[in-house]
Each structure stands twice: as structure tokens, then as C-alpha cells.
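The complex appears here without one of its protein chains, the remainder shown in place.
A, B and C label the chains in the order they appear, each numbered from 1.
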Amino acid sequence: MTLNIGIIGLGFMGSDHVKRVAQRINGAKLAGVCDLKKDLAEKYAKEYGAKVFDNGIDLIDSPDIDAIMVVTRPHETHEQFVIHAIEVGKFVFCEKPLTLTAAGCQKIIDAEVKGGKRLVQVGFMRRYDPGYMEMKKEIDANEYGEPLLIHATHRNVSVDETYDTSMSIIETAIHEADVLHWLLGEDYESGTTFLPKKQTKYTHSKLHDPQIITLDTKSGVHIDLEVFVNDQIGYDINCEVVCEDGIVRLGTPSVTSVKTNTLKNQTKIPVDCTERFKTAYDNELQHWVNDVQQNKVTGPSSWDGLVAMVTCDALAKSRDNNAERVAIKLPDNKPAIYEDKVTQNA
Amino acid sequence: MTLNIGIIGLGFMGSDHVKRVAQRINGAKLAGVCDLKKDLAEKYAKEYGAKVFDNGIDLIDSPDIDAIMVVTRPHETHEQFVIHAIEVGKFVFCEKPLTLTAAGCQKIIDAEVKGGKRLVQVGFMRRYDPGYMEMKKEIDANEYGEPLLIHATHRNVSVDETYDTSMSIIETAIHEADVLHWLLGEDYESGTTFLPKKQTKYTHSKLHDPQIITLDTKSGVHIDLEVFVNDQIGYDINCEVVCEDGIVRLGTPSVTSVKTNTLKNQTKIPVDCTERFKTAYDNELQHWVNDVQQNKVTGPSSWDGLVAMVTCDALAKSRDNNAERVAIKLPDNKPAIYEDKVTQNA
Amino acid sequence: MTLNIGIIGLGFMGSDHVKRVAQRINGAKLAGVCDLKKDLAEKYAKEYGAKVFDNGIDLIDSPDIDAIMVVTRPHETHEQFVIHAIEVGKFVFCEKPLTLTAAGCQKIIDAEVKGGKRLVQVGFMRRYDPGYMEMKKEIDANEYGEPLLIHATHRNVSVDETYDTSMSIIETAIHEADVLHWLLGEDYESGTTFLPKKQTKYTHSKLHDPQIITLDTKSGVHIDLEVFVNDQIGYDINCEVVCEDGIVRLGTPSVTSVKTNTLKNQTKIPVDCTERFKTAYDNELQHWVNDVQQNKVTGPSSWDGLVAMVTCDALAKSRDNNAERVAIKLPDNKPAIYEDKVTQNA
Partner (left out) sequence: MTLNIGIIGLGFMGSDHVKRVAQRINGAKLAGVCDLKKDLAEKYAKEYGAKVFDNGIDLIDSPDIDAIMVVTRPHETHEQFVIHAIEVGKFVFCEKPLTLTAAGCQKIIDAEVKGGKRLVQVGFMRRYDPGYMEMKKEIDANEYGEPLLIHATHRNVSVDETYDTSMSIIETAIHEADVLHWLLGEDYESGTTFLPKKQTKYTHSKLHDPQIITLDTKSGVHIDLEVFVNDQIGYDINCEVVCEDGIVRLGTPSVTSVKTNTLKNQTKIPVDCTERFKTAYDNELQHWVNDVQQNKVTGPSSWDGLVAMVTCDALAKSRDNNAERVAIKLPDNKPAIYEDKVTQNA
């Protein structure tokens, strides 16, 4: 049975999901769209035979919509839509960050727990990237011994004036905050954020760029992460896990290479996240749709959303306190509905 | 509207297509299956809610089936099913080779022309591989000047006793016979097949392995192709296009790399075509389904199937005549229905 | 005119230098050798027509010896030989570390300054590695804008029980302490050494392995360095300089690659420093011999030896104080004889 999906928010990521749901996902149909920009909603509705809704609440309430994707900006707006979807008992996929505060995440968790079952999946798509999945499989199988260190970079071509120092954590490093502890299968103990004195000339007065983050896990794995959002060279994601018997690294798959008349042998660097993680986004959505058709959801949960937010809060506190080491403390009582083992199908 | 697809033939490739249609393609539903191995058909039918048909003709005739995929072996059996589908006016996707003779291809073409419109797509999936597509885009845009030479290899881990000398061309090199002239946008002039004296110890008495093929195009581009089907090292597809101002090469995307305790830095080689060309197969089917839903088909045609077969026939003749250069002559009258420009969406 | 070289110390590095001087360096002759292991000295003396000396002082004093190489272990023994060579006015090449204390370096500097000219070169061979040299050339030319960050690793297959926690800095990280500030053309401001909780099972009770070091330069470039001396996978040296307009990385040159029957494409990782930096060691010695024949020395100086030692002392202090940031303070009065611009010829 085809799943009728409604998408709230049609910006950069929302538009990308529109095409994904309408054209690439098995068992899904783009049934409804909604955006403050009415003409954009009407354009997609016409193109893919979907219905336009005046607002997100109407879309969620509509009997024509089986499941909801929340892709709104600013991210503060996620919370109301996710909670409303939970209240009417519909499955809801929410782009990261789930909310902008740990308190907000907790409210969503409370609503979900009250309903007695998981309804929310958070858009941490890297867990569905073939590279990270292969690394996790090898780490879980202990193929190269215990992980000891991780070196990671999260680099982005450029950002505009609305992107400030805080967003390097909350918008960007949040992906590693999620994917690295998932990769290792354990929680963080503490973190630091260091602002190097020297910055790129391409940044602006409200953005300290680059930034250096460290995370230490409960078992003692040490992680360093470069966040550099004006690198000029591409969307350059790297992750190297140093284990006792081997070093596993994420690749940057390149489908062709070229030798050019400048004495260079070249491969391409992706321009943005939708190019670099196209397969991951597709896998993520397909997995979610397959799950929902079986009346369940097993991907990244509200709890994962909370873990990422608590981690980001600690990193922000460290940044504001001269890079001091800040403990990362999760709530003690992890609700039982989040205890199911997370598994992804490739 | 969801397309109800029936698959005839559930072997290695047929089973792969079953999962693709049932789980990964947007707008498609696995509606019917059919195989001489009844229990296999029943297994898939149960798993995906499809109907089992006693034979391919019944499946094609069924009102529950909108479009057909022919994946039967031996390949001689393709012809009857494809022609029957044409006769009842249904779209049909046929795995390569379309048939085993040029005469067979011509019969299919005649049937299709009689019906007045294209109904057939042949499974030359490489045209949908991101690497080949990127190369074609660059060549079409003349980014690196005129192509002069192509070096290609088609390597396979191993084959069994049923695979003989002729199959290196008809089963294996046929992919390059199709994709390379498509890449260059022109027809072949001639070809040769050379059987080197030295063979691998892993072959058997009925298979000369490896083999060396050359193809020259109308404009004079020279191609060499190694076909080696017992290479032991993986499914290793390479294609290097030497142009006047640059050399463009197909990559072997690797999602991770590992440094191991044998002083080695390693990337993986795919084990078979379904691993190497997973994205290509998915793109191919999605493109076909999207087309059929719009009552058309624009992928590789019966004519392309004929071109590949005529090319293979010339290469076989060369092989049997001491590697002499053999002309590759296509029929003069290319029917008008095949003149539409072939385009793929990524 | 051929330079008669005497080598004191014939261990792992000393033996490597014996072959270099005797077989690969233009204008040099192995004239004398000396080691506590008399038979080893006699073996090399016989093999290359050199003279055996009973002790280093005799070798230095001999009229048959034009220039001296000090390669003794333990490193405490360097100081006496270097100072004696200075006192008799002969050029002396000393393997790193120059001495084990800043005070020792200062004594050598004082002796050299007293003599009024440079006589000492320290064995920081990486400055002569084609990779580092190419990077420095590009950075000096500002090809990719200002450097902002450096990520480095210094990995080694394994160490024995005599190698303890302190040696990760003084024996290993000392190479980066020298080469990275040379690469950037500026001094360090501060450093930290962090001991991650999780260690490799291949270490022993007296060695904390791996360790994480950071260095910040005067201008604010931030450096992180992994020191891991039981990595099992090879001698794996990496250095990535993140600049404003590009990211420059040191390669691990591999002269061949192999696709093997384990579905792997492999390149080799060097087993130790003499394999990885063979060309660098050769360049270094050739450059030194060429210089000495012109009655001068322009490679890494006693001052560079002091800078490295002061840096190591700060890193050790940080390690012993819970990874606190420790200032790196060089003596104010850099003697004039060290002001000459250091240049290497490839």
C-alpha cells in the first residue's frame, strides 16, 4: 500500500525531499505540501499531483496524509509540528536538529512516551551512508580491534551572513555529534570547543571560522573534529577511525577522474551535502517508508535528537568558557520505547 | 499511478530485479512473477504480495500486469516473450542480450515497427551508471577535445564450465559493444578479437581466457578491450578515454579504505556486477518506470540490441579467422521510431 | 675534493648513514668509524676501506677525518662529541635530538657562538623530504592563502619495552616540533599533550600510547598531532595544511599498486623511517657535504635543536599537568650566527 506523505517546509532540504519522495522512493507518494511561500507549494503540488495545505497543522490533520515530514526553518518551528503529529498518532520524520533546545527535545520525548510508541524519526542521514555503514559493520565486528581515536573534518564551501559562530555546532557539528557515537556504539563523556586565533579571510564578524571540537567517549576514545564552513574547496567530509589493528577511513567516492593539461590528475569534491549524501538521504527515506508501512519506526529517534542537543549544549558551553572540558550528561531515565536496537537496511 | 510489473525469469539477475522493483523503485509494484522453478516464484510472490503465473505468456496476457520484465535464461527464450508483449501492446524491459542472433533482433524490430511505436527497452544498464554518465556529459560538451583512443577492461572473478569462448563476447564484451559507441556518439567501423597464446590456469578446455578485442569507430577512434573472466581479483571494470586535451577515466568508487597490519593501504574491488552497478541498475529501472508511466520508452532500444549483436557477430568472426579485421555493417534503414534522442535522467 | 667523514655510533641509524656516506653521496668518503661494539666498527671499516677508532674523541681529533657525524645512543652522549668537534673547529652533523635538555643545547650554542661560526647541523631530515619541500614552497609562495590549521600523524609499527611515555615526545613528536614551525615559517606560542583514556593493547605499562599533541603558533595557526608508536600498520606519516584557499597534503608515495585475489586494491605503507624518508636522508647528507666542502653549513642548526627541545619540554610539562596549555618560550637573544636564511637544494 502506497504511503501518502505530506511535507511541511519547502526550502533547500524540503525541495530535495519533495523530489525524493515523488520520484525515487518505493511505496511513497507525495500527497501534500505546505510552505509560507504559497507559490512554491503550488508549483510542487502541480508538478507531482499533490495537495496544497494552508498550514502545517491542517496538513497533519488531513485524512489524505498518512505520514509527515517536517523540514521547516527556522528550526524552532519543528517542535509544534512534531508534537501535533504525535498527538494525532501519525508517524513524523523531522529534519535535524529536532529542536534547538534540550528542553524542546524532552517535550517531544514526553509526548511520544505518553503515546506509548515511537512515532518520530530524526534526519540524521549519515547513519544511512554506505561509507559510514561499512565502517560501523567493521567496527561492530571488531575487524580491526578496539577503536582508539577518531579524526574527523566537516568542511563546507561557504556560508552567508546569517550563519554565526553558534551554528558551527548546532547546524554543522551536530551531524558528527550523532554519527560518531552511533559508529562507536557508546555515549560521550565530555567535549571541548576551541576557537583558533587565526581565521579565514572569507568569514564575517559574527562567525568564528574554523573551529576545533574534541569529544571523549565513556570508554575513552578521543575524537577531534575540524568544523570549517568557508573552506572554498567543497563539501569535504572525512572520518578516520584509528583502531588497534587497523585504520579505517571514510572515502569520498569519485565516479571519474581526469588528467588535464595543467599537469594534474583530478577527482571531484562534492559541492554540498545533497550531492555528497544523495545515497544516504535516499536510503534514509526508503528505510523510513518501509518501516512506516509496517507501522513502526526504527531509525534515529527523539532520544537521539536529545543526545545530539545535549552534546551541542556542552560544546557551546566549552566554547564560551575558553575551551574548558565540559561533561556531557544525558538524562538518567532513557524511556523503554527507545531501547530497541537501531538497525538499517542498505 | 503505480505500475504493476510482472517479471519472467527469477535467476541471478531476475531475483535482483525482484528486490529492486519491490523495494527500491518509485511508482512500481511487483505484481506478478514466473519461473520454471515454481517454488522460487511462490517464495517471491508470498514475500512481496505478487501473483504467480504458470508461464510467461499468461503473465504477459494478464490484465493485472501493466508492464513486463524478461530476464529468462537461456537468452534464446527472450525473443518469444518480447514479441508477445509487443503484440499485446505492453511495454517490455528485456535483459541483454536482446536475443542471440541479429536475425532475432530484426524480428523484434519488425514487430515493434509494425506496432508503430517503441515498446522495448534493453538492459544496457551501464548507460545509467553515474561514472559513464559523467564521462558522456564531458565528452558531449567537448570538455577535453576530441576522443582519440579508449582503453577498457571487463574483468570478472570466475566463471563455471558452462561459460565458453563465445560467451566472452556475447555475454561479457557486449556491454562495452553497447556503452562505448553510446559514449562516443557514433557507430563502429570494424573490430578484431585476438586470442593470446598464454591463458590463465583457472580456465577450462572450452574457454579461451583472457581475450583481447579492438573496435574502431567511423571517425577513427581506436578502442582496445581486455575481457578476462577468471581474474580472481574482483569485478574490475575500467574505461579510459584519451582525448586531445585530457584523459577521462571511469573510477571504481570505494566508500571506505583501510590501512591494515600487513603494511597495506586497501580499497575494495566489487565482487560482481550487481555490486558494481547497483546504482546503474536502480537508475535504469526508475527511468524505465517513469517513462512507461508517461506511455513511452526512451532507454536503449531494440535497435541498440541489434547494433550490439551485429558488433558481437563481427568480433566472433574475427576470433574465428585469426584476428583479422572484420567490418561492422548495420542495416541501412534505421526505422524512424528509433531516431528519438536517448536521454537519461540521473 | 673528497670529504673524509667519520661516523661515531653504528646502531640502526648509524649503520644506515654508513651505507649512505660510503655508497650514495657525491664528494664523500667513509674515512673512519667508531662504536662500543668493536666488531661492528671493524666490519664496516673493512667493507668500505675506513679506519676504526677506539673512541669518538680520537676520531674527532684525527687528521684523517675532515667532518664528523654523531649518531650515538643514548642521546645524552651527543653533547660531549658535538662540543669537542666545535672546539677543534670541525664540522659536525648530529642526529636528533641534539641533546636531551634545553640546557645541553644552550651549551652547544654557547660553544658554537664562541667559535664565531656555525659548525653544527642537526638531523632533522624531513626538511629535505620532497613532499615537505613542495608544501613549504607552495606555502611560502602563498599559493593557497594563509595556513589556518595543520592535522598531522606520526605513526610507527611498534616499539620495545625501553621506549616509555616520555619518548613519544622526545624521540617521536620532536620531528613535527621541528618540521611544522619550519613549514609555517614562525615560532610556537603554546602546546598541550593529552593522554586519551583508551590505549592500544599492544603497549606496555610504561608507555601511554597513543598520545595527542596540539601546538599553536604565534600567528594563531592551530596544529593537532597524533603520536601512535604501536600502530601495527606501518610507518604512517601524514600532514595536512588547511589554508584559506586550498588544503595541501603530504603524500605517501607508492611506486606500485596491486589488485589481489582478496577483492582488494593495495598500495604499500613503509615499514620504518629509513624506508619512508630514504630520499630525505640522502638529500640531507648530500646537502651537508656540499656545504661543508664550501666551508659552511646551512641546514638545521643548534638553535633549531634548542627550539625543538624547548617545545618538547613544554609538551612534557603539559602532559604531566593534565593537558594544560603551556607556553613555549624561546630565549630572547638568538645569536647572529643563526640568522642566515635556511635553504635546501633539492
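The definition used in the following text is that a residue touches a chain if its C-beta (ideal position, glycine included) is under 8 Å from a C-beta of that chain, and two chains touch if they have at least 3 such contacts.
Predicted model only: the values in this text are computed from it and were never measured.
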| item | value |
| --- | --- |
| Residue among A:L40, A:I57, A:V88 or A:I233 touching the omitted chain | A:I233 |
| Which of A:V21, A:I269 or A:V289 contacts the chain that the document leaves out | A:I269 |
| Chain not shown: contacting residue from B:Q23, B:T101, B:S166 or B:T200 | B:T200 |
| Residue numbers in chain C that touch the chain omitted from display | 2, 22-26, 28, 129-131, 134-135, 138, 144, 245-251, 253-261, 267, 279, 286, 290 |
| Chain A residues that touch the omitted chain in the full complex | 232-234, 236, 252, 254, 259-261, 263-271 |
| Chain not shown, touching residues in chain B | 145-149, 151, 153, 194, 196-202, 210, 212, 216, 219-222, 224, 226, 228, 231-233, 236, 242, 244-247 |
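To be clear about the criterion, only the chains that are shown with their structure count from here on.
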| item | value |
| --- | --- |
| Same vs different contact residues, chain A with chain C, by half of numbers used | same |
| Rotation angle (°) superposing Cα atoms of chain A on chain B, nearest 5 | 180 |
| Taking each chain's C-alpha mean as its centre, the one farthest from chain C | B |
| Geometric centre distance via CA averages, chain B-chain A, whole Å | 37 |
| Distance between the centres, which are taken as Cα means, of chain C and chain A, whole angstrom | 44 |
| For chain C, residues contacting two or more additional chains | 232-233, 236 |
